[in-house]
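The complex appears here without one of its protein chains, the remainder shown in place.
The first chain written gets the first letter, and so on, giving A and B; residue counts start at 1 in each chain.
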Amino acid sequence: MASPKSLSRSPFSTVNADAIVSSLLTVQTTGRGFVDLTAEIARFVGDAGAIEGTVMLFIRHTSASLTIQENADPSVLRDLTMALDRLAPENAGWSHDTEGPDDMPAHVKTMLTTTSLQIPIMKSELMLGTWQAMYLVEHRLRPHRREIVLQFAGHVG
Amino acid sequence: MASPKSLSRSPFSTVNADAIVSSLLTVQTTGRGFVDLTAEIARFVGDAGAIEGTVMLFIRHTSASLTIQENADPSVLRDLTMALDRLAPENAGWSHDTEGPDDMPAHVKTMLTTTSLQIPIMKSELMLGTWQAMYLVEHRLRPHRREIVLQFAGHVG
Partner (left out) sequence: MASPKSLSRSPFSTVNADAIVSSLLTVQTTGRGFVDLTAEIARFVGDAGAIEGTVMLFIRHTSASLTIQENADPSVLRDLTMALDRLAPENAGWSHDTEGPDDMPAHVKTMLTTTSLQIPIMKSELMLGTWQAMYLVEHRLRPHRREIVLQFAGHVG
């Protein structure tokens, strides 16, 4: 069965699934905002000898999260912060407030974004689009030490 | 330790992790809305000889995203579009507006949905539920050419 004309697919690349390479990344945040992880993940992929497969990021927290977003105009990140604040405002009658007014909004923001990312690797390159960067999003006001598990699965050389 | 009565688990299936099969899917959208990718992904899985493992979709953009949603009643997709418009309205005082009033809402909608999907394969079949379909969601008003990396990891035959 052929694909519709609006779709086209490149020929396959097939490789052996050799290896799992894991590491733990620790990130010191400076409080609420986005931390660009892209260069660090590219280093991990290079150091691991990853050729084809997928790299996963998994954040071990419930008040900080991960997202893939625009890397060009810094005003995008400010607007995304504003959007999350509107979707999960501090002054919303939360019953969980023992850890401060920014804690429950941080959990909601984590739920609305994600705790894990998967990015494919082909020909030793992260297959991010031109405008995509990988971000840790710190949702708490104060600085925190955050841990992210990195894991590549696929073909190494 | 036994599982609680509300949970039950089937016997294992175990296979060798043989191969990574990758391809690039190009989709021409017709502007804001949902594009059903399910048949195309089923073709990729069949052509790759995938028997057991996981197929990943990764969209290389920040103003279009992916989701798994109901495939039966088209009014669900219209309501989902309305829900996203309410969560990320155009008229919300965004500071990033150089690419048009639909651009910043598109980034927020991408953040609230996802840039990657993972669907398990067993016995050569996508393990989607009866009512599940995989969709590309175009968030920009005008048509765009979108790229999605497809990658199967697992046992092939």
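Before moving on, here are some points about what is shown:
Keep in mind that, in the parts below, a residue touches a chain if its C-beta (ideal position, glycine included) is under 8 Å from a C-beta of that chain, and two chains touch if they have at least 3 such contacts.
Because the structure is a prediction, the values reported are computed rather than measured.
The residue touching the chain not shown here, chosen from B:M104, B:L117, B:L136 or B:V149, is B:L117.
Within the complete assembly, A:A88 is the residue of A:L7, A:I51 or A:A88 that touches the hidden chain.
Residues of chain B in contact with the chain left out of this view: 1, 3-4, 6-17, 52-54, 67-70, 73, 75-76, 78-80, 82-83, 86-87, 112-114, 117-120, 122, 127-132, 153-155. For chain A, the residues touching the absent chain in the complete assembly are 17-30, 35, 39-40, 43-44, 47-48, 56, 58-62, 87-88, 92-96, 98, 104, 107-108, 110-112, 114-116, 118, 147, 149-151, 153-154, 156.
Convention: only the chains that are shown with their structure count from here on.
The geometric centre of chain A is 17 Å away from that of chain B, both derived from CA atoms.
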